[in-house]
Structures are given as C-alpha cells and as structure tokens.
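Notes follow once the structure below has been shown.
Excluded from the complex is one protein chain; the other protein chains are retained at their positions.
Chains: A and B, in written order; residue numbering restarts at 1 for each.
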Amino acid sequence: MNVREERSVATSLSSDKNFDVVNTSVEKIDGYALVKGKPVFTDDFDVPDSLIVKILRSPHAHAIVKNVDASKALELSGVACVLTYKDVPRIAFTRAGQGYPEPSPYDTFVLDKKVRYVGDAVAIVAAESEEIARKALKLIKVEYDVLDNIIDYEHAMDENAPIIHDESEISGAYDPKHNIASHYEMHFGDVDEELSKCDVTTEKTFYTPNQSHAMMEPHAAISYFDANGRLTIITSTQVPYHVRRIIKRIFGVESRVIKPRIGGGFGGKQAVHVEAYVTAVTLKTGRPARCIYTRKETMTASNTRHAMRFKIRVGADKDANLRVIDMQGLSNTGAYGEHALTTFMVAGSKTLPLYNKVNAVRFMGDIVYTNTESAGAFRGYGAPQGAFALDCALDELAHKLGMDPVEFKLKNSIREGETSPVFKVMGEGREGVEQIVGSCKIEECAIEGAKLFNWHEKRERQRIEGTKAHGYGVAFAMQGSSIPAIDMGGATIKMNDDGTFNLMIGATDLGTGSDTILAQIAAEALHTSVGKFVVYSSDTDVTPFDKGAYASSTTYVSGNATKRAAERMAREILKAASEITGESVEKLHLENGKVISKSGKSLTYSEIQTQLFYTFKQRQLEVTESFVSEVSPPPYMVTFAEIEIDLETGKVDVMSMLNYVDCGTPINPLLARGQVEGASSQGIGMALYEEHIFDKNGRMVTDDFFTYKVPSRDDIKKITVKFADSYEPTGPFGAKSVSEIGLDTPGPVIANAIFDAVGIRVNRLPIKSEDLYFKLNERGLTP
Amino acid sequence: MLSIKEYLRPDTLEEAYDLGKMENTLYVSGGLMIASLKSSRLERLVDLKNLGMEEIEDGKRVKIGANVKLSEFMTNPLLSSLNHGFFKKTMKDVGSTQIRNMATVGGSVAFRLGWSDVITALMASKATVELYEGQLNEVSLERYVKEKRRKEIVTAIYIPKNDRFLAFEKFSKSTFDIAMLNVGVGMNIRDDKMSDVTVVVGSRPMISGRIVEVEKFLNDKELSNSIEAAAQLMRDTIKVGGDVRVKAEYRKVLSAALLKKAMRGIGDES
Partner (left out) sequence: MKVEFKVNGKMHSVNVEPGEFLLETLRNLGYKSVKHGCDTASCGACSVQLDGKPVLSCRTFTATVNGHEIKTVEGFSKEGELSNIQRALVEEGAVQCGFCIPGLVVTADALLRENPSPTEDEIKGYLNGNLCRCTGYESQTRAILKVAKDSRGEKS
C-alpha cells in the first residue's frame, strides 16, 4: 500500500446513528461553579475545630528510625498529638488505589521504623494551628541509623545492593531480597530465530524518566466524626471506594468517603496519600483533622511516573513486514511497589497489539525497588514508556528500509476485525482477555492525518537552514478502555416529580468532565436534555460503587453502567405510563421528556412521577445498574509533529502537533479535544522539560514549580486534534476512551522528528538541549 | 506566613535606615524575594513603600525610583522607548505579568541574584545605582553587585540616555523559568562600526559581570564580520560554573551562542 496515493478512507459511521445529546459539545455542568471560584475543593471546606496535620519526613534516603523523641514537641502549647510508628497499626498495605485484591505488593505501613526515601513519613503531628504544627515538627528529635541507599535503578539488583524491603510482613513482592518488587515475562514464537531470519533489524536501549503529575491542587484530606460518630473523610481522590476499603484494612474502621471537586489528578490521586494520616489523628483525638500537602510534599512524597529502560529488538523482511518485537525492560518503582507490575505490563499490553502481524513477541523484565519517591499510576500508565521504545525502534527500522515511517507503521498495524494474541496473554497483573477489534480507524488517522499535516509536502523541505534545523515525525499509539473482567462501575438514576433526574455515580470526575458526559449518555437514553440531570459524584454513603477514575475506564465502564441504568429507567417510565394510560407499552415511546402514545396522547415525565408520588400506584422510580466489560477496546491515535532545533544551543521547540484520534464516538467532542490537548502538553513536558534531579544523598532537588518545569503557556505552540469517524460496538453510543492516549506519542514523535531533522537518534527523555548540542557538535552540525 | 515579630512601615529614608540596622531585619519593597525566605532568624521587616521612590524622571539620564515596578519598563512611555525599545522587549522575558507587577527595580538590584535578568540588562545599559547609607551615594551597577550586601537602601537607578543599541538574550529550559545563562550587549554603531561596547553575562551561575576581553575585541570593529570571532573569544575567556541544572561546558556554549544572537539582533535593528 502506498499512502501517497490520492485516496480517502471511506467513512463508516452509519447514518442511522443520529444522536440528540451524545456527540455534541454541551457545556461542562460544573463549569459555572468552577469559573465563579466557588468553594468546591477539599481545602475550601472549613470544618470547625479542625486540627492541622503535618508530617515529619525523613532527610535520609534509607535509614532505621532508632528513636523518636517527641517530648519537646508535646510540651508546646497547642500540640494535640505526635504519632510515630508505635502509635499506628502495623498493617502492611499498598497505597495503590486498585481493585481488590490488589496486584501491588503489601509493603507499606502508615509509619514504619524504617524510612526508604527522602520524604518518607516518620511522624504525624496534629496541632491547633499551622504555625504550631510547623514549630512542633522542628522540636521532634529523631535518631537515625543511616543505611546504604540505591538511587539509580540500574543498580538496584547489584550484588551488594542494600535490601530495601526486609520487613517480615511483606507480601506479594517477587523477590524483595534482591530488590525486585515484581517480575513479568511472556512470549510467543521464537524471537531469536525470527530475528535471524529478518533482512533488517534494529536494537537499541531507550530510557523514559520519572515524571511528576504536578496537578495544580496539592493532595488534601479532611477527616471527622459526623454527628452520629461515623468517620467521614473528604478527600481529593480518584478512588473513593478504594480509599474506604484501604482505610478499613489499616484501621479496622468503617468510613464514608466524600470526593468533592478535584483539582487534577492524572493518576496521582489514585493512591492513599493523606487519608491515613488524618484518619489516624481523628481516631486518636476524636477531633476533625485536616492535612493539605505543600507543593514540595506533593512533588517529593506522593507518586511519580515509573522510570523505565527498554532494550528493544525489532526486525522486518525486505518487503517491510514487521516480523518480531523483543522488549526487555527494567522499571523503577521507587521505595514502594505501587502499580509496579501493572504499569510494566501495560508498557507491553497497550503497545504490542498495535503491530499484530508479527510472528514472535517477547516482553519481559523486572520492576525494582530504589530509595526514591514511590512511583505510581500516571496517565498513560506504562504505555508512554513502552511506546517511546517501540515507536522509535520502528521509526529506525523504516529508515533502514528506506520507507516512509507512516507507511511502514500503517502497513504493519492492526485493523478492524482482527485480533492480537497479546490481548489474551497480557492483562493487568494477570492474564488478559481475548478480543476482536470492533473499531479501528487507524488508516483514516494515518492517511487523512498525513494530508491534513501536509506530511509529504513538508518532508520535501530543506532540513537545515542557517542556524535552525526542522524535522517531521510521526508516532502511532493505542491504549485501552478499562481493565476488562475486573473493574466495575455503577450508576443510580432516580426520577423526580419536577421532571428532573438524580444521576448518582461513583465515577470520579477529577476535571475530565465525566459528570457531564455521563449526564449526556443518560439524557440520550432517556430522550431528554442534560439540564434535566442533577449529577452527584461521589460519596460512598450515597452513590453506587465505581472503581474510580483510572485506566481510561470512566467513559466506557461508568458510561455503559449509566446507559444501562438510563435504559432501565426508560422501561420503568414506559411501564408506569402504560399503567396510567391503559395503553400497551408497545404503543408508547419516549420523546423530548415525554411519553407519547400512538393515539396521540402524551404524558410528561413530571406528570408521571407526580402521579406515582401522590395518586396512582405510588412508588419512587429509581434504578441502579452496574457494568463490567469483557473487553477493553483500544482507542488509536496517529500524531504528526514539526520540530525546530536551534543548532547554536540544541534547544528543541515543538512548532506544531496534529493528533488524529479514533476514540469511537466522542461523547462530547469539545471535552474530548481538551483531553487530548492536555495529554499532549503533559507529553511534551515529559519529552522536553520535566526532570527529577537528585543530590548525592537522594534528595530531589527539583522539588517545586520553580525548579521542576511543567510546560508554561508560551512553550506550547500549536496542538491540533482531529477525531476519526468511528463507532465502537461495545461502547456507550459507540464511545471508547480518550483521556490517556494523548500522552503516548509526544516522546516518540519528537524523538523521531529530531532524527528526521539531524539524523541523531535520541534514546532518552527528557531531551536536554545540553545533550543534544554536544551530539550535534560531534557531527559537525553546530554553526 | 512568615514567623516574624514586626512589620514596620517607616515614612522617611533616615528612619528606615535606622530600623534596618537592627539585628535580623530586612527591607521589603515588592515582597517577592522576602516572602520566599525560609530563614527562621528573621524577626523584622522594614517596608520601603512609604518612602516614595516611585519617580521616573527624564533628563540627561533617566532616574528610576527604586520602588518602580518592573512592569513600568513595558508601559511607561519614557522607559519603554529607551534605547530603541530595549527594556520593553527585555522585560517580557523576566518573570511573569504578576511578578513584574510586584517586583521593583530596587529589589531586583539589591538582592544581587546570580540569575537576575534585570541586572544583566541594566548593566549592559551602563546603569548606576543610587543608595542611602546615612547619605546618598552613587556607584556603577557593575561595582554595586560586587560589593557585599550591607544595610544600604537602594533608592534609585540611573540609566544613561543615549542612542546605544542594546540586546538581551536569555536561555532557559521553559519560557517561565530562570536563565541557565543570560547575555546583555550594548554598543554605539555607525556604518557597521562598533564603539562603546558592553558585553554582560549573567547566571553563570555567578552574578552578572562585564566581559572586558570581548568588549575590547569588539570596539572599533565592524559588527557584521566580527560575530564569529567574538563568540569564539567569549567561549575561550568566559568564567562559568556548573550546577545541578547545567554543566559549565554547556554554559560556555550558551555564552557564545547568546552573544551571537544578541549581536545579530543589533545588526538587524541598526
């Protein structure tokens, strides 16, 4: 196939899918409150009589806490308590907010007698004011027995490496005596044999860095006993139900977890960070406790993206058929094994099926402990790490074959109606599920995207002009939609006599707009408008269970649950209307907030529920539905980028980026576009700006926004998003996920564009101008 | 909150100076730098806002009161037009809108920060500093930044009013970031011939200073054909250090690259 041929991809969205509410850009329903600056975030809640909680943190990367002397702090007027490891339950758990049983090892304690990174918690202080709490922190004397540490994860398995997890209670870790939190390997076919048969091969090692979520709202939680003595936790979390379950595991106490608006999460709030500390204080003192992290704590003592190294080997025959992929990885999980196995597996499971025509695949590696901040979930969840290695290696292979990389990647990628053995072999933390790809518009993404980007015309341009070089790159990506056969979402819909509905969902809108798109799905199914829905998320005492916001699952799983609930509510309404009117259900249909009969009669939803409340077969219409998926339909994306390199300094600027996305039906095109633009920007940050620098003692030097540079407004030049005409048969009204995939391509597309510009294959993110300059200089490309 | 005991707002320079002499006391003008201090010994702040020092006076040279905000360089008609609009252009790269609305020119100079863009730009313009230590004195900015911080109060900056062309170049990781290195260049230029050249490099990471060897080399030469040689000389002579952000060797590269950009900028403009 030649992508240069003038041809268009046939559009397949059948015209019978006429939507009223879905696939329109309705305004975000929480938008009004947010632009008005209403007090909707955790820190905005004033709970009277609250104690201020602060955490004393380790200055050492690896040490035994020999003694904590809090007597001076406790003498300070206004200090309510100082808790050390002796004062909290010694229950091993994982902070990872995953479904139960968690695939992450239980290797963490609320407070431990050992600290494993600079920033690890040593003591919890609660005081009447922030100032007193700060003073108290300074008065606590801790004696440490400092141990050797491991900062560089490539040395975690060295022969004489100190053992980071030697506690007897640890469970679920692969080989903690050798600092291996987890290990994974899979293969089919014989990679060595296939490689030997290939006409062209490439082998390289790629590195992706730690990355901070840098959500604008720091971690925060408030706990208190309500009037009836029920423990209540207001927390900025993506996973309220998992928080409730984990708090119960640690403290043996039942609780109610309320998620207000969340100031961004990106996976960073898919963990129990602050909740355990405030709970410990409330249980100890009986008083409300609030803990709002500083930016420094959010940077150094929460989670980071798993840094990974992949040694990759790929090979193709002379006809450009990709035959084999071999990826051997190493992942840094930091001090604790949160999401260790699963992020590593996703580096394979959400990249390898894209190239399903290969004869052999191997994916294996270790996830190791180090004395650095614990890694955790972060948008993309391993896929950006895997995609950087795989897409760059394929780019190089295309170059060796003398082939346009768009053409090479497209030729070897998966199509609608096909499958990949990887789907079955690799799940998240366990075996996956078989699936036939029901929607895949990667041809449209690549071919139409190339046209829109002027790919072929641009590549005719002189690459080096004066002191600047220009380059053009392409990267292909896939993701998933939910963790199949594991994660469940629920939705409750209650009808009111004023014609409105309460939509109660455990799904966790953390800024993504999920409250809005779930209301759109419900409105579509109930033939009414979004304005008729009062959406409430999430409160474990009120809303039904939902796994939470992660794994690209809210639109797909919670969306399907919402659709089911709305459809059942529709049936309930029709049944009630039939009883009221005496006409059979078959002669009734829903239209614009009314039940209409073939005889021309109509009843509004309001009239129906009013009768059901007061005068006729009295009952409340309310339904709850749940959804677990059997499959995880991948969204697909092809990204094109133009970069400029200043040859005098090595600085790289991304001049423009086009993301052509197949996410099925975008439920809300405007919000979907925002997801892709935002993810691209975070990916550009990961590729060019964001870096954790440590000093020799393992302290993160880049521990604030002054030194850790997320892209600012002037750094982002132009990001364009286009959606393919696609419909996923298993999705709610044809939808797949869209939140994570945008982060998979910026790394490889920028690296590929640099190669295109100057012939240098960058294999490490972030791409530092300093490193690139000296490479340019070696090749005589600096003016 | 800063744990301090007193926030004082004196009305006269003399009073402020006397208060400033107390132990564990600092002056505050815009507040940005002070607010970032983590010193637990700080007890007292002496606010200089009531002292006026907000004048922008035209004359043979331009007097800028120490309390003038950096944003004035972009909006005040006199300041924004100086040296062919140099300061207006340069200040866009300094901090952010909010920071420029808070930071004062006096504070920007008095803290003698190694990475200061403002000092590099002002030094290239051959600015001088007026300060109060019981009496008013004036020193060149170049000399001022080399002196140890005492209890002096910066009261004004003077910028010579002339037709020199000035250029400022900054290299940083992101566009809202401090410089890995910055360069300021100033010169008279007639028929491509340069005179009265100033070349300043800051954020090396040491405090900004003039690079006399390069200045000497450039004086009386033609701009268009001395750029490469000047850059080479810069790279060979500049003293730089490395830090966690950037290695010394790369700072040398940047000093040459930014000098070239600055000189090309002046060449295009003049």
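To be clear about the criterion, a contact is a pair of C-beta atoms (placed from the backbone, for glycine too) under 8 Å apart; a residue touches a chain by one contact, two chains touch by 3 or more.
Treat the numbers as computed from the prediction; the structure is a model and nothing was measured.
Looking at the complex as a whole, the chain kept out of the display touches A, B. In the complete assembly, the contact with the undisplayed chain comes from B:M102, out of B:V62, B:L82, B:M102 or B:L233. From the options B:L45, B:V109, B:L131 or B:V246, the residue with contact to the unseen chain in the full assembly is B:L45.
When you scan A:V47, A:A485, A:L670 or A:I693 for touch with the missing chain, the hit is A:L670. Panel shows subunit B; residues 1-7, 9, 28, 31-32, 35-36, 45, 47, 49, 71, 75, 92, 95-99, 101-102, 175-176 of it touch the chain omitted from the view. With the whole complex as reference, residues 25, 27-28, 30-41, 43-44, 213-218, 261-264, 266, 292, 294-296, 510-513, 670-671, 673-674, 677-682, 704-706, 710, 712-714, 716, 718-719 of subunit A touch the missing chain.
Assume only the chains that are shown with their structure count from here on.
With centres set at the average Cα position, the gap from subunit A to subunit B is 43 Å.
For subunit A in complex with subunit B, the residues that touch the partner chain are 130-131, 646, 648-649, 651, 689, 693, 695, 701, 706-707, 709-715, 769-770, 773-774. Those residues of subunit B that touch subunit A in the complex are listed here as 1, 3, 171, 173-178, 244-247, 250, 253-254, 257, 260-261.
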